[in-house]
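The complex appears here without one of its protein chains, the remainder shown in place.
The first chain written gets the first letter, and so on, giving A and B; residue counts start at 1 in each chain.
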Amino acid sequence: MMPFFFSTDMFRPAYRLALLMLGGVLLFGAACGSDETLILATTTSTFDSGLLDELEPLFEEQTGLNLKIIAVGTGQALEMGRRGDADVLVVHAPTAEEEFVEEGYGVNRQLVMHNDFVIVGPDDDPIDMRSAEDAVTALLGLRTSEMTFVSRGDDSGTHKRELSLWNELGFDPAGEDWYLESGQGMGATLQIANQREAYTLTDRATYLALKDVLDLEILFEGDPGLLNIYHVMQVNPDTSGDINASGATAFVDFMVAGETQAIIAEFGIDKFGQPLFVPDAGRSVAELTEE
Amino acid sequence: MTAKLALRDIVVRRGNAEILRVLQLDVTEGEVLAVLGPNGAGKSTLLQVLALLERPAQGEVLFDGSPVAGRELKLRRQMAAVFQESLLLDRSVAANIALGLSLRGMPRGQRRERVHYWLHRFGVDDLADRSGRHLSGGEAQRVSLARAFVLEPSIILLDEPFSALDQPTRESLADELVAVLSETGITAVFVTHERDEAARLADRVAVIVDGQVQQIGPTAEVFSSPADETVAAYVGVETVAPAKVLESHDGLVVLSVGYAHVEATANGFKASEALVCLRPEDIVLSVTESEIQTSVRNRLRGTVTGIKPAGAEVRVEADCGFPLVASITRRSLEELGIAIGTPVTASFKATAVHLIPRGT
Partner (left out) sequence: MELIWDGIREAFRIIGTGDREVWSITLRSLLVSGSATLLALIIGISIGALLAFRRFPGRNLAVTLVNTGMGLPPVVVGLVVAIFLWRSGPLGPLGLIYTPAAMVIAQTIIAAPLVTGFTVAALGSLPSRLRPQLYALGASRLQMLWLVLQEARLPLFAAIMAGFGAAVSEVGASLMVGGNLAGETRVLTTAVVLAAQRGEFAPAIALSIILLALVFLINLVLTGVQQRESRS
């Protein structure tokens, strides 16, 4: 006897629709995750600027790999590398990166590009940061005036840099009323600073990408200590069995390839009238700091 | 003959309480068995066990002589049940009636004809396209009956199917049920707490009190000779005897009961057969022919077959062409000098005769 479940007159349109959907789900599921994937953990600053949106299809076309870009802070990106949850990293916290490599988690680390950090704040600049001589003096002004400052507070490269600047000043701002920690990406943090008419440290690329919707102006720039250097490196395949080593190597090669570097050099000119990053493949960090 | 459905040493428990214990109960092929008892006596539980809806804690259910264990679904598909609530589904009346057939995988074409017939048989043709949710109580119960009979089951189980209905609806539906049962010859078990309903429908009656079957036997016998006080207290004691209608005129019905003839007021009675019921206190016993009371229609001669004290009264059983029971005081017993074997005349009014229609 035919089971009742499949007796024909019970198939009203609603059930047919449900079956169709189920079929769709299965096909959908089958369609995903079939390609070889490569997980890139990167900083929000490169991601929010839109650079990787432009590079991703190129890389996928050249290699046939499915690139998955996870935008987190540098600290989290390194953590993902330690756990073996990412194959390759693009990050901007040189000291932490060197530690990562020394611990044996990172290999094939190469300089990709740089731009710089800037301190932005309200145009009327009540503490006259524009006239500060160096980054530490600029921060000192914030401390004495107790003007609101928004920190990323998320262990990202930008956050690490900001903390090292406070450290140079010999002051720990944590817990001060005027010192806010957003715990979010660069884009979100800039918007919070904008709403609060506060100061914040940002990479130039993200700031330029969001400039149209912000009332914040660059109030301090140009200190050699504010150099923002991006490296690419692959996670050591020996630390975890799941690392896509060949894909990671391909990505490192892609990032320092001439064609890619040319795109980086151009990126942002059409939109902002100036490039957001300076390509640095083949150079050394020492060369950058001497400039 | 093997019973259609039989219970052996059944015990049903709820938690620690034993709510039903049946040593033996046989439902014979083709009969209508009424399960009669007060509310909470375990009647519905008994029906659930018979319908294979509840597995007893202990004991065995036999279908055509073999244990049902493991074949419940298959056997349930040879049965049908109707409950007090009609429990119709939220779909058309026709679809409700077709339900059991479609559950059995019967093709739509075959179903239609059967459904049509039973829609008609229970007089609900014009409701076929209505929703099962928007019917009166009587209509819904007709549909519920049609939904069971359309399955042409070998046994049908009815759990107080009329108790939620008003009196006129209840009677007309009972008439139809009797007709359908006798026409199809389907074995039926009918649970009720209404004595008259049991008497009206059943070939045999099982009286169940406190979770135990107290007595089981032919309907008239159970009502006229309760096995013990528990049954007597519930069914009441009276004369119940099967009768055939001889003639009816001028609001009177003449029936043949055993070897006697009895006249009764018709009160709209139309059937050809009946159970004649007489309350003991309505029967007057006399020892001489001369004591004629002109207004009394029925005077039956007979002999005393038994005398049983019952409190301040005495119950005298007499055979007057059929066994009857009269209730008299102890003093009357002495004054009349009644003993076993004494010839007596039993007199009762035509209006004292309660007729329960039988058959179609």
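As a working rule, contacts are C-beta pairs under 8 Å (C-beta built on N, C-alpha and C of every residue); 3 or more make two chains touch, one makes a residue touch a chain.
Please read all numbers here as calculations on a predicted model, not as lab measurements.
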item	value
Residue of B:Leu5, B:Leu36, B:Val61 or B:Met79 touching the missing chain in the full complex	B:Met79
Hidden-chain contact residue, picked from the options B:Leu99, B:Val257 or B:Val304	B:Leu99
Touching residue (missing chain; options B:Ala94, B:Leu135, B:Leu157 or B:Ile216)	B:Leu157
Those residues of subunit A which, in the complete complex, touch the missing chain	3-5, 10, 14, 18, 21-22, 24-25, 28-29, 32-33, 37, 39, 44, 48, 50, 53, 56, 66, 68-71, 83-85, 184-185, 187-188, 190-191, 209-210, 212-214, 240, 242
Touching residues on subunit B - with respect to the absent chain	48, 51, 53, 73, 76-77, 79-81, 83, 85, 87, 89-90, 99-100, 103-104, 131, 147-148, 151, 157
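Heads up, the rule we're going with is that only the chains that are shown with their structure count from here on.
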item	value
Whole-Å gap between the CA centroids of subunit A and subunit B	86
